[in-house]
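Note that one protein chain is taken out, while the other chains of the complex remain in position.
When the chains are written out, they are named A, B and C in that same order, and each has its own residue count from 1.
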Amino acid sequence: MISVSIVGGSGYGGGELLRLLLGHSQVEVKQVTSRSHLGEYVYQVHPNLRKRTQLKFTDPAQLEPVDVLFLALPHGQAQKKIDEYAALASQIIDLSADFRLKDAALYEKWYGVSHAAPAWLGKFIYGLPELHRSEIMEGRYISGVGCNATASNLALLPLVQAGLIDLSAPVISEIKVGSSESGAEGNAGSLHAERANVIRTFSAFGHRHTAEVIQETGIQDVSLTMTAVDLVRGALATVHAKVKPGTANKDLWKAYRAAANENPFIRVVKEQRGIYRVPEPKIVAGSNYADIGFELDESNGHVVSICAIDNLMKGAAGTAVQCLNLMKGWDEMTGLDFPGLHPA
Amino acid sequence: MISVSIVGGSGYGGGELLRLLLGHSQVEVKQVTSRSHLGEYVYQVHPNLRKRTQLKFTDPAQLEPVDVLFLALPHGQAQKKIDEYAALASQIIDLSADFRLKDAALYEKWYGVSHAAPAWLGKFIYGLPELHRSEIMEGRYISGVGCNATASNLALLPLVQAGLIDLSAPVISEIKVGSSESGAEGNAGSLHAERANVIRTFSAFGHRHTAEVIQETGIQDVSLTMTAVDLVRGALATVHAKVKPGTANKDLWKAYRAAANENPFIRVVKEQRGIYRVPEPKIVAGSNYADIGFELDESNGHVVSICAIDNLMKGAAGTAVQCLNLMKGWDEMTGLDFPGLHPA
Amino acid sequence: MISVSIVGGSGYGGGELLRLLLGHSQVEVKQVTSRSHLGEYVYQVHPNLRKRTQLKFTDPAQLEPVDVLFLALPHGQAQKKIDEYAALASQIIDLSADFRLKDAALYEKWYGVSHAAPAWLGKFIYGLPELHRSEIMEGRYISGVGCNATASNLALLPLVQAGLIDLSAPVISEIKVGSSESGAEGNAGSLHAERANVIRTFSAFGHRHTAEVIQETGIQDVSLTMTAVDLVRGALATVHAKVKPGTANKDLWKAYRAAANENPFIRVVKEQRGIYRVPEPKIVAGSNYADIGFELDESNGHVVSICAIDNLMKGAAGTAVQCLNLMKGWDEMTGLDFPGLHPA
Partner (left out) sequence: MISVSIVGGSGYGGGELLRLLLGHSQVEVKQVTSRSHLGEYVYQVHPNLRKRTQLKFTDPAQLEPVDVLFLALPHGQAQKKIDEYAALASQIIDLSADFRLKDAALYEKWYGVSHAAPAWLGKFIYGLPELHRSEIMEGRYISGVGCNATASNLALLPLVQAGLIDLSAPVISEIKVGSSESGAEGNAGSLHAERANVIRTFSAFGHRHTAEVIQETGIQDVSLTMTAVDLVRGALATVHAKVKPGTANKDLWKAYRAAANENPFIRVVKEQRGIYRVPEPKIVAGSNYADIGFELDESNGHVVSICAIDNLMKGAAGTAVQCLNLMKGWDEMTGLDFPGLHPA
């Protein structure tokens, strides 16, 4: 058993992290902090945890040393106090965007401000096990992943790893997302009466997660187009790319199956019949699975690769716990066994 | 480890049962039958189970002996073959309505047909652990519960067990339900374009589950009013009753807390602040919890007791597994540890 | 053609009022005020009105005289400036709760504050044409109606007007509502990720609209139980009452048909087949219809009367325009001809 604490536990990512860690056989949760809910029972904010824990939110200024510290703060805050946090725990997993990019200039370009702790950027490992498993196993400081970047990166993973993709052609990742991506604070457009029933392409390109896709896939001309739909949890990336000349359906099958074989949380969904023939976010809601599938037009090399995740799980808290398991040498699926629901 | 099989595994109740049993540490699932999906992988119908099992649906005519047999057939079928099933397993848990009522005349009154195996009615125990825990622990044949009956019975449980309710006054249970209650076959009104956005009071009174409430609570004048709302999983019973003269808020608090203390899956939700002050089905989706709460008008004795459940879990498959645990002397929560999601 | 202005046009009620008045053949909209959106085009807030009007929100302090002034302010504001408004227009229709109750003591009881202009209470007519048509036709000052009160009052109307209801028995109005009832400001629980998928009985009894039901029906023991469901527009009242001994189904049919015959916006929905057998809010969304239906248990006199309305239309802006038509002697349906959509 190790001890962990969560800094910033009243948000959606922090809440899911807490749910997972409370059910994790190797972990004891020591503290969960929240300024706005200080002193409240965590189950008053995350009502699914009622009768599962009597923890109350504590003051982030009174953090105690632990084995592993999870940071689930709004973007921009972890970088300001990273030295303090590093003094409390020998291992840190940060769910925010603060340490995802290797290059401080790239950070400034996409986030519009200079990084407060650029020296730390090189110490963090980009925490997507499907791309950096062996590094994570040796790591001390792990960065979380962007949910939309993850859906895109995992859709592209089989194509990139098998060398099938034409890296010179533009890539368009059309991402449809639920409302939990806006966080527990939301914005004017998050009011139910305005947000319900939407199909709202709120960002044609320029989304910050684009930087993570460029960094991790090496593809330079990639656009993330974001469309909000009426759902709470889930992100689906429908990625349009070109394969190299001569690439056939069987090559893609081989590449996608390899991805699933090498990664416990990747599943290939490509059925000829039934209702569920393609990856769908609702089927992975609450789980850490990333379901992937594809269609190839052999006549022109146009490939549509699809990835469905739960943005709060595989796109945030689930992957963070997966990284913890790898860092500690535990089974990669420990505490992540919930398979999702059907119907949902 | 015991062996179990599920007869009728392609429906929603059967699918949830399978999910739970695959994740149950003491159980091995031997067969899952389905005529309509014979030979298909179960994950083609229940896509959440992909990579969790390689089981295929088998022919119900080729069932093999097991330790415990689960029946998840459409209502009316189990009673026709109960002798055959009993020859295959020494313990049976039936999720249908076939063996819920003790009295064959009552069955005929509410179901409109005479029962095909009335001699078996007395052998089955009504499988709601909160009402019949000790009998279930000794039982061989357990009947499943009606989801709407369960929401009503658990809302009424603290009032009945503490003797606070005026049994002579009419009780109205206003139940709001999701679309999974109509089953995987659905009906004309289940088409998404017709079923979405509904608030449809499809049954003012006369719902068959009423019989289970009468049988289990002893209240004679009880109405179940059913309203379909736009949700997949969940049932909320808002039950209107009268308490006996002189009953005060503190008496109810005591009764509700006792119910929660005595039953691991009952939680009291009655908060003064925050977003989640009352029981809500979405918070228990996928879990076996029944959240209960109440409001009392001390001036006239009008009590509103609320119970939220997942109709496929606490209202069907979850309670069935809970009964299995009790029958086998295992921890009551084995395999039922998923706490639900927030946000959801 | 008459001139009208709307005070408080950026809220949901004000927006619907504007939509109706822009499409009304006898009306010219002169001003629409909003402090928070001052200077913006109204279509920036109400995007459905783009290309229908070039009006901008103006300062409420710079209102000009008009024939009829509509007040669509948050509750409590109209009563503070009613003398000023009365100086600007000879006829006023107020959509808020400020002038609905005749009795200042009743107002204080239900709203918790003393009324700021009690002398005006007697000057206003409760603006539900189905109850006060002839008074409204002669009226100068019309009060809007509470949406939940209206659903309840119209469900009860046939029973009350035909003298079929047992006035001594308790009446329970179980009301299910969409998120637009919380207004354009919303509250913490209105965030999409929290409000989606809910079945939330947020008020067991004590809702302010209860006072309007008591006042308008004369029934003293009436409870409004409020449950939020996942929908934007719509309110359904499922009202439980007792009929007088000997009342038969045919008596109710007669009473409900009479209500529909006498009122152009009331329709009886009680079908034996098809998908739409009962009143449903989604079918009346955007329209001014109130659909009503019933079920009677002749064995015990328990009647369930159902009324479906669009809370922003028949429950607010639609009824206000209907009152305008009556005041001016125009066809009652002028500008209110949109029938709603199917599918929806």
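Keep in mind that, in the parts below, contacts are C-beta pairs under 8 Å (C-beta built on N, C-alpha and C of every residue); 3 or more make two chains touch, one makes a residue touch a chain.
These figures come from a predicted structure and were not determined experimentally.
Which of these touches the unseen chain: B:Val145, B:Leu164 or B:Val232?
Of these options, the touching residue for the absent chain is B:Val232.
Given the contact definition stated above, which residue among A:Gly127, A:Pro158 or A:Pro343 touches the chain not shown here?
Answer from the full complex: A:Pro343 touches the omitted chain.
Kindly state which of the options C:Ser173, C:Ser287 or C:Ser305 is in contact with the chain not pictured.
C:Ser287
Taking the full complex into account, what residues of subunit A touch the chain not shown?
Output for subunit A: 170, 172, 174, 176, 188-189, 193-194, 197-202, 204-205, 221, 223, 225, 227, 229-231, 234, 236, 238, 240, 274-275, 277-278, 280-282, 295, 297, 300, 302, 304, 306, 308, 343-344.
Can you list where subunit C touches the absent chain?
On the side of subunit C, residues 12, 15-16, 19, 22-23, 40, 44-52, 180, 184, 232-233, 260, 264, 267, 269, 271, 273-274, 276, 280, 283-287, 289, 291, 337-344 touch the unshown chain.
Contact with the hidden chain only, please: which subunit B residues?
12, 178-180, 182, 184, 186, 190-193, 195-197, 230-232
Here, only the chains that are shown with their structure count from here on.
Using mean C-alpha positions as chain centres, tell me how far subunit B is from subunit C in Å, no decimals.
Computed value for the inter-centroid distance: 38 Å.
Counting only Cα atoms for the centres, state how far subunit A is from subunit B in Å.
35
Can you list the residues of subunit A that touch 2 or more other chains?
Those would be 12, 180, 184, 232.
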